[in-house]
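See structure below.
A protein chain is absent from this complex, but the other protein chains hold their places.
Labels run A, B and C following the written order; every chain starts at residue 1.
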Amino acid sequence: MSTDPIPTPSSPPPDVLRCAAMELVVTDLAASRHFYVDVLGLVVTEEDDTCVYLRTFEEFIHHNLVLRQGPVAAAAAFSYRVRSPADLDRAVAFYRELGCRVERRADGFVRGVGDSVRVQDPLGFPYEFFHDVEHVERLAWRYDLHPPGVLVRLDHFNQVTPDVPRAVRYMEDLGFRVTEDIQDAAGTTYAAWMRRKPTVHDTAMTGGNGPRLHHIAFATHEKHNVLAICDLLGALRMSDRIERGPGRHGVSNAFYLYLRDPDGHRVEIYTQDYYTGDPDNPVVTWDVHDNQRRDWWGNPVVPSWYTEASLVLDLDGNPQPVLERTDTSELEVTIGADGFSYTREGDAPDALPSWKQGEYKLGHQL
Amino acid sequence: MSTDPIPTPSSPPPDVLRCAAMELVVTDLAASRHFYVDVLGLVVTEEDDTCVYLRTFEEFIHHNLVLRQGPVAAAAAFSYRVRSPADLDRAVAFYRELGCRVERRADGFVRGVGDSVRVQDPLGFPYEFFHDVEHVERLAWRYDLHPPGVLVRLDHFNQVTPDVPRAVRYMEDLGFRVTEDIQDAAGTTYAAWMRRKPTVHDTAMTGGNGPRLHHIAFATHEKHNVLAICDLLGALRMSDRIERGPGRHGVSNAFYLYLRDPDGHRVEIYTQDYYTGDPDNPVVTWDVHDNQRRDWWGNPVVPSWYTEASLVLDLDGNPQPVLERTDTSELEVTIGADGFSYTREGDAPDALPSWKQGEYKLGHQL
Amino acid sequence: MSTDPIPTPSSPPPDVLRCAAMELVVTDLAASRHFYVDVLGLVVTEEDDTCVYLRTFEEFIHHNLVLRQGPVAAAAAFSYRVRSPADLDRAVAFYRELGCRVERRADGFVRGVGDSVRVQDPLGFPYEFFHDVEHVERLAWRYDLHPPGVLVRLDHFNQVTPDVPRAVRYMEDLGFRVTEDIQDAAGTTYAAWMRRKPTVHDTAMTGGNGPRLHHIAFATHEKHNVLAICDLLGALRMSDRIERGPGRHGVSNAFYLYLRDPDGHRVEIYTQDYYTGDPDNPVVTWDVHDNQRRDWWGNPVVPSWYTEASLVLDLDGNPQPVLERTDTSELEVTIGADGFSYTREGDAPDALPSWKQGEYKLGHQL
Partner (left out) sequence: MSTDPIPTPSSPPPDVLRCAAMELVVTDLAASRHFYVDVLGLVVTEEDDTCVYLRTFEEFIHHNLVLRQGPVAAAAAFSYRVRSPADLDRAVAFYRELGCRVERRADGFVRGVGDSVRVQDPLGFPYEFFHDVEHVERLAWRYDLHPPGVLVRLDHFNQVTPDVPRAVRYMEDLGFRVTEDIQDAAGTTYAAWMRRKPTVHDTAMTGGNGPRLHHIAFATHEKHNVLAICDLLGALRMSDRIERGPGRHGVSNAFYLYLRDPDGHRVEIYTQDYYTGDPDNPVVTWDVHDNQRRDWWGNPVVPSWYTEASLVLDLDGNPQPVLERTDTSELEVTIGADGFSYTREGDAPDALPSWKQGEYKLGHQL
């Protein structure tokens, strides 16, 4: 239980539709543009010397990814679309009541977006809310432009924060619902997935030193689209951009791949989770020692996936200080020196076959 | 424009979450059970001598298809789940104000479902609303049970009604939003797709003699899952169950297949439409003469797909009389004797190559 | 039984490795280049004002398709690769003994190919044999160049000839083996598939007015690659290039799509037949009335697929006269006015459901 809970505001939260865009600060705009446009195939809506505005093939709003040249690689804004202009007023009141710094710009903070609210939220993340946005062509039917690994939607964010239950309570106040989480028998929560749109998540809270951005995820339609990106990276001799996967998640049941962009920002390619839109949608809780929770096929998670993440900026553009997680670490309890993972509940700690034991002990080398 | 518009009630509509279940009357329960369970692979939640309750592999509510033995093949209930129990009161008030017959049963009309409202709606369809429902295992992770053509969700209904704009206005009053439609230059609307959950539709209104059920649709994840059902039907020497497809829709951009069950009820297998949850989601209007509107690959629609549909029942279980469409028919203006379809806007009426001309003139034989 | 059998030469036949290349005469080289390169994605090995040399992504020989500008659309050469240079001598002797016109050019008839033999074979087709060929990069690993519908191999030819058994006997003398055929109870053979490489065919003989080229087929790896080509044609508003399919063949068990190029030459996209390399590989014989023989899903064949085909040239470049088939026609006995197709053996002639009856009677309109 959190000793420092975030109070529930009396003001109603804004009605968030969905995670809608990420603004990333990149240190070499040309290199990042190459990665996201020439390799991953995102569509350039517009660009200038310092910014590239990108979108996926089924998006009709101006962009869902902004790359901005800057001195330190970081996440500058986790941007959510709200149902109506009035929700911006609600966002202002909600965060002011929480004592957060709030900034509103009628002309928006980036191109293509109108009236916007940016806040430094109680967890230290730069959250943005907007409704007004420029419409652009939805390229869903433009198969003449689709690459083999066509990315169709921004699916979710994933945030690293030291105290997951504290973060979850705040997000529930903001109107999000938990769909799945990872816990242990002692009640420690290692991660939680939360949604507004009826998928498994719009964002997830991953326990660790934070506030940091763990990753953003783009959706594609079929598993072969994900594999096509791997094959392409091999052909380009960029396979070292692959950090983890491809694989099937236990949590979310989705098929996944994790990449690292030229600044180390992590990008997931994701497909085929399930509908979660009913208010009584069953929450799925996974045991942290279940080695199929993060990869349904039991492939271990590479340690960097647990330890590395992107800085986030405050509203002045300075990196937020990173606070250490005090709860036990998922890496340590699973693939660390004293960690333990099982394939079948009740298995002995040494039950993993030879080909898995080495992999699951990899973490202790760090 | 409709000469007989349905008035907008002053009572607020119920908050509909999604199309949730269909109750079909079938004339040979064993034959229908074989089709839906042994061939299509739906999961039996429970059954007795007169009813089989079925669900898809990602569903957590008791069922999304009920097969009930009866004397006349028909659709007995188009069932929507609402957000809260209070929405049932809203449904009662909304439809009473419309002068509709309304029936409410605290114990529900079928097993697994609690307090429910059934109405005979202004278009003559038996609509049902419920919130309380028994939870069952979501079989998303049970790959040991998944067949090659695994059906994961009930995606939508499709209803035949003589006057599409009239139907759309009523559905908008009920809280639905149009995502796509088919029109002609004269302003006739041939069909419209409407949604509550953020997909292309929870139901569609297809112009024709009605009220009738055009089809129900189950979603699968990948295109090869759809093809696996075709291959299976071939192996079982049941390929004559395939009415149309597989193909890619223009409308919705989804991949599809239409089957006919032993009573002739039409079932669509459907995958990969797009997110529509923003309030300003762009509506896509298709020209009725665009031969890619219903099949993106330009394959013509078999006439039976336009003309045949299932009866619907009133609340006493009697088939509703079928009223004739008075507007022009999509079949007649496209594949009929005087019809015209083009691949490219501006093409001459005889521009179709030899291998397409015969197909597009098929309709006039009926 | 053929009344005019082709004698078996005493000379041994050349050792044919595989169907290796097709030379097509096209009447608008720019339009054809657009179709094969910009749409289908074939790779240009080299080109000049009158010829384009193309290859698939897994081919290592100079080309497997030549487009040559000419006055009349036709097939100029069905080109087979033989195991060794000595096989060219065997080809010369084999065809001379058959009384065929034979032409040999040490420098080849097209770029990239050395010593070659061209013959006007006993059926009237321009067959070519070669061994020496320029090697080029096999682009199998060049995923950076692969389009979504990547074509990897030339899989087979398909030839129209009036007397199928006569053609088969000659091809067996040439070293080919039958893998599948279509017959009726009276012993008429409507088509036969024959192979050298261990797939279902390197070429097939389709009964009809000939000699004509029915189609060439390119292989892709997965079914979604075939569907990607359909989607692309829709996006380019070229869906009228689709003549038949996509579908699953009964014969060969392969997944298919038939396109028509700007001159009407038919191109099949093909994937996933089976290994046939054992000498006792079981021959599969299909009943001509089985409506799953040509489409496993029971979708009828469009009449043009039976009646239209490309002219073939003699060695002087003049179109060969077309002789009429005298045996019964597959179109007439299946989808024609008096035709009959069944889904299940023993079904009554009128057993097809309403949605299939119209389709199967389409042929009688011709």
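We adopt the following convention: contacts are C-beta pairs under 8 Å (C-beta built on N, C-alpha and C of every residue); 3 or more make two chains touch, one makes a residue touch a chain.
Here the structure is a predicted model, which means the values were calculated and not measured.
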Chain not shown, its touching partners among those shown: A, B, C
Contacting the left-out chain in the complete assembly, out of C:K223, C:H289 or C:K356: C:K223
Touch with the omitted chain, as defined above, among A:D15, A:E134 or A:E308: A:E308
Candidate in contact with the missing chain, chosen from C:G99, C:G277 or C:P349: C:G277
Touch with the omitted chain, as defined above, among B:V37, B:C51, B:V72 or B:L232: B:L232
Where the missing chain touches subunit B, by residue: 141-148, 150, 222, 224, 228, 231-232, 234-236
For subunit C, residues in touch with the removed chain: 17-18, 58, 60-61, 81, 83-84, 135, 138, 140-141, 152-153, 197-198, 221-223, 250, 253, 272, 274-275, 277-282, 296
Where the unshown chain meets subunit A, residue by residue: 222-224, 227, 230-231, 233-234, 237-240, 242-244, 246, 248, 250, 255, 260, 291-292, 296-299, 302-305, 308, 343-344, 352-356, 358-359, 361-362, 365-366
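The rule we apply is simple: only the chains that are shown with their structure count from here on.
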Graph class of chain-chain contacts, one of line, ring, star, complete, other: complete
Centre distance in Å when subunit B and subunit C are each reduced to the mean of their C-alpha atoms: 41
Gap in Å, rounded to a whole number, between the CA centres of subunit C and subunit A: 50
Multi-partner residues of subunit C (at least 2 other chains): 222, 224, 231, 234
